Structure formats: C-alpha cells, structure tokens
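Questions regarding the structure given below will be posed in turn.
The complex is shown incomplete by one protein chain, all other protein chains being positioned as in the whole.
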Amino acid sequence: MSSSTTLTAAAPPGPTNPTLRRPHWPARLDLLQSASGLVLGLFMWGHMLFVSSILISQDAMWTISRFFEGYFVLGHSVPWLVSVIVGCIFMLFATHAALALRKFPASYAAHRSFRDHMQAMRHEDTTLWYWQVVTGFMLFFLASLHLGTMLLRPDRIGPYESADRVWSDCMWPLYLLMLFAVEIHGGVGLYRLALKWGWLAGANPARTRRRLRLAKWTLTAFFLVLGLASLAAYMRIGIQHAPHYGEHYVPASLGGGAQ
Amino acid sequence: MSDTRQINLHVFRHNPLDPASVPHLQTYQVEEAPGMTLFLALSELRERQDPSLAFDFVCRAGICGSCGMIVNGRPRLACRTLTQELPGDITLLPLPAFGLIADLSVDTGTWMRAMTERLQAWLHPADPTLDLSRIEQRMEPQLADEIYELDRCIECGCCVAACGTAQMRKDFVGAVGMNKIARFGLDPRDARSDADFYELIGGDEGVFGCMTLLACHDVCPKELPLQTQIAYLRRRMARAGA
Partner (left out) sequence: MKIVYTDVLVIGGGLAGLRVAIGARRRGLDALVLSLVPPKRSHSAAAQGGMQASLANTVKGEGDNEDVHFGDTVRGSDWGADQAVVRMFVNTAPKAVRELAAWGVPWSRVRRGDREVIINGQRITLTESEQAHGLLAQRDFGGTRKWRTCYVSDGTGHAMLYAVGDQAIAHGVPVHERKEALALIRDGDRCCGAVVRDLASGELIAYVSRATVVATGGAGRLYRVTTNAVICEGMGAALALDTGVVALGNMEAIQFHPTGIFPAGILVTEGCRGDGGLLRDAAGHRFMPDYEPEKKELASRDVVSRRMAEHIRKGHGAASRFGPHLWLDITQLGRTHIDRNLREVKEICRYFLGVDPAEAWIPVHPAQHYTMGGIRTDASGQCPTLRGLFSAGEAACWDLHGFNRLGGNSVAETVVAGMIVGEFVADFCQGPDGEINVPTGLVRDAVAAQQAALDALIGGGDESADAIRIAMQQVMTDRVGIFRDGRELAVAVDELEALLLRSRRIGVRSEGPGPNPELVTAYRVQRMLKVALCIACGALARQESRGAHYREDFPRRDDAAWLQRTLATWPDPTATRPTLAYEPLQVSTMELPPGWRGYGERNHIEHPDTPARAATVEATQTAEQLSRHALQERLMPYRHLLPPSLRGDNDRLGDLPR
C-alpha cells in the first residue's frame, strides 16, 4: 500500500458488523414484562380499593362483589364472570412471573454475590430490587393460591363469605403476608417502571427521581394501612360470623339478616 | 488548628500469583493531615510503612479513572476522596467484577477493551472519504456539547462495580457500555442506525438486562446522566427491536 496524496478520514479495516441478525424477542419480552407489571400494578390499586369497601359498609362490599358478577346489568349474579376476570389476571400474572423468572439470580452463587454486594453498598434502589425479587417469589405461591380460590369459588365473594375465608378458613396469616409482599413489590415495581423508561423525567431528572421515590413510599404506606384496616375488618366480621360459617350475606334492603 | 486524627486504614491484601497468599484485611494507622486524600494516605503508607502495597494511581487528579476502589462499601475514585469526609475507620477493597492483580489493583483495562470491541464503541464514520485539507463539517454547538457530556466517561469501572446486575452476569455491558452506545447514537458523524445499535446491545447482556438499579448513576464520579441515558436508549432499542 502506498500513501495517497490526499489525506482522508479513512474507515478502519477492523471488525465489521456481525452478519447474524439479533432476534426481536429481547425487546419484546422487556416490553411485555413492563406492560404486565404495569397492568398488575394498576390492577392492585383498584383491587385494594374494592376490597377495602368493607370499611365503608358490608353493603358496599356486597354491592361491588355483585357488580363484578353482572348483577346490576343482568339482574342476577353470574359468578363465572368473575372467574373470567380472574382467569385473565391469572394469565397476566403467569406471564409476568415467567418473564420475571429470567431476572432471578441464575444460581446460588449469583444470589450470594448480589446479596453481599447489596449489603456492602447499602444503596436504596439496589436493595429494593432484592426485595422485589423476594416478594415476587413469595407472591408466586401466595397469589397463585389466592387466585386459584377466586377462580374456583367466585361465588364465595362477599362480606360474610370473604370474612369466613379470612378467619374461619384461617387465611388471614397468608393475606397478611401477601399484603405486605404485593404492596412492596407493586410500589417498587411502578417506581422502577417510571425510571426504567424515563417517564416523567422532565427537565430535572434527579428531582423527578426524588419525587417518585416519595410518591412510592407514600402510596405503599397508604395501601398498607388500607389493607391492614380491611383485613382487620374482615377478621372482626369473621369472628362474629364464625358460628354461622358458610351463610351467604344478604343485604338488609333485600331482607337479609345483616346488621 | 484542629488536633490531628489517627485514621485506621483496613486494606485488602492478596497476591493471587503467590500460592501462599490468603486474602485478608490489613490495618494500618496513618496520621491525618489537612487536605489529605486517599492517594496521599496510601502513598505515604507505601513510602513509610509497607513498600509492597499494590494500588493504581496515575493522574491523582480525578481525570484518568485509575484509582477506583471500594471505600467503605462504595466504589469511588480514591485520589479525590478527602479522608476528612470519612469516619476514622476506612475499609478499602478492590473493585469487584474485574480481575484482581494484587491488593487494590484490578484489571479494568482488559474489561474495557473487550467491551469496546464487543460494542464496536468507536465512531463509524458516515463519510470515510472526507478530505482533511478541506474545512471541517459543521455541527450544532449545542449538539457538540451534548455529545461531550456523554464523552466524559473515564472508564473507571465504578458503575460496573456498583451494579448488582453486573455482579450476577459476567457478560453484562454495564452502564459504561450503554453510555458509549448512547454517545455514538447521538453523533451525526456516526453512520449507524438504531437497528445497527440494536445488534450490539439489544439483549439481556445489554440494555434489556439492566434492571434499573441506578447505583451506576449514583456513584459515577463524572456525574454522567446515566439514569436518563439508559432509559432513552431502552426506548430507542425497544422501538428498534419491537
């Protein structure tokens, strides 16, 4: 090779682009994971509000339960409608869990090194991710059980029915755990989602992050308080109702025996 | 004049090439001087107490990225860490995720070169026939500043050491790698499209492997906008790959 007489910004003879095209799925899976997380997260807010209707009154809770069974549209309850909703959520949940599984530490050694790292760093967002994994793992079992119940016995949702399940069927310890797990998991998840895709970043991303963090803790605290109060309400009703275990709730307006 | 303080440096010691060497922490006492950085403290240690101590400093001015180490749990540039900002007990460990050479000295160079090769993290000129005797191509001043903002990375490895994902996946490109792609993606002189960049980082070892732990952003000594850049890159790559 001889040197040319004009000097150019010649391209290097180095390695060129790989000819193998990369598949689409990594991008799609990531989108799907976020989308499923987002829907689940928003769903849980709604869910907690519905469930907490017990704090307003037993009739309110009854009304909402019947609403989802199409009672006010069709004139009578169709419990399998709830099963359909549950089924959808279950599928979303399963998808989300399956996708999330890919992010789990692949081995005990990986888990160990993450834990050691987290403990040394004491960095909030890193620690929170660990809790997301732990709570996700818990939800894998707890929520599956819960969703299974809802899927198979959609007719047993109501102020007494639910209260009996919580107390007499001894589900409350499970719900307590699940409540904490889901509030931590969902709250952190939504917060991370916003940062992950750069939503709401605005002109001052550092400030946005501080605000998001505050919003996350506030919401988590709010839903925990709400959930605990609801759970307490169900337990109280469950204790009172224990002698009549299995009876359906019928609102006073329909001539039922509700107090 | 405030009375001087004795500081205890607990320094990781290990020589992997010596079969007799066992990793351990060795404690040294140093008398603190005003304006003492960890560079000064460690240099004094080596000059006066233990000439065998291995560590890496080059510029000692926070410019070159040689002196990343874990200071009381966090990756930092030791040369620009004033001891007065730390408690009296200081634990120094080598950066994880990189090969250990000895004591506090790690091999970030090999890692960075491999990353650069893997990500083809250099400018792929849009016009390789540009004649260099002619007036240069124009660029918007604002854009030039924005590129420089990302070009400021000093490859210190702090972001990789701080990243939990990188602890678990050895093939993860880290914030440093993603920032490089973002930097070339911003540069109009680079011929590559988002589809080309997707080939390089559109995977779980790349941008979709990042779990938004953001420790990278929080420790980066150059305060690079990693949080927003990774998010921006993710959006672009999700669009390119979807």
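Labels for the chains are A and B, by order of writing; each one numbers its residues from 1.
Keep this in mind: a residue touches a chain if its C-beta (ideal position, glycine included) is under 8 Å from a C-beta of that chain, and two chains touch if they have at least 3 such contacts.
Just so you know, these numbers come straight off a predicted model, no measurement behind them.
A.B. asks: Quick one: jot down which shown chains the absent chain touches.
C.D. replies: A, B
A.B. asks: Please pick, from B:R80, B:R169 or B:R235, the residue that touches the omitted chain in the full complex.
C.D. replies: B:R80
A.B. asks: Decide which residue listed in B:V30, B:A121, B:I181 or B:A240 touches the omitted chain of the complex.
C.D. replies: Touches the omitted chain: B:A121.
A.B. asks: Counting contacts across the full complex, list the positions on chain A that touch the omitted chain.
C.D. replies: Residues touching the hidden chain, for chain A, are 1, 3-7, 9-10, 12-15.
A.B. asks: Spell out, residue by residue, where the missing chain touches chain B.
C.D. replies: Missing-chain contacts on chain B: residues 15-18, 34-35, 37, 46-48, 51-54, 56-66, 80, 82, 101-102, 105, 107-110, 112-113, 116-117, 120-123, 125, 127, 130, 132-141, 144-145, 147-148, 151-152, 154-155, 184, 187, 189-190.
Following the convention adopted for this analysis, only the chains that are shown with their structure count from here on.
A.B. asks: Cα centroid separation between chain A and chain B, in whole Å?
C.D. replies: Centres of chain A and chain B (C-alpha means) sit 35 Å apart.
A.B. asks: Okay, in this complex, where on chain A does chain B touch?
C.D. replies: Its residues touching chain B are 6-12, 15, 17-18, 21-22, 24, 26-31, 102-103, 105-106, 110, 113-114, 117-118, 120-123, 125-126, 129-130, 192, 195-198, 201, 205, 209.
A.B. asks: Under the touch definition given earlier, write down the residues of chain B that touch chain A in their complex.
C.D. replies: That would be residues 70, 73-74, 96, 117, 120, 122, 124-125, 127-133, 162, 164, 167-169, 196, 198-199, 202-204, 206, 208, 211-215, 218, 225, 227-228, 231-232, 234-235, 237-238, 240-242 of chain B.
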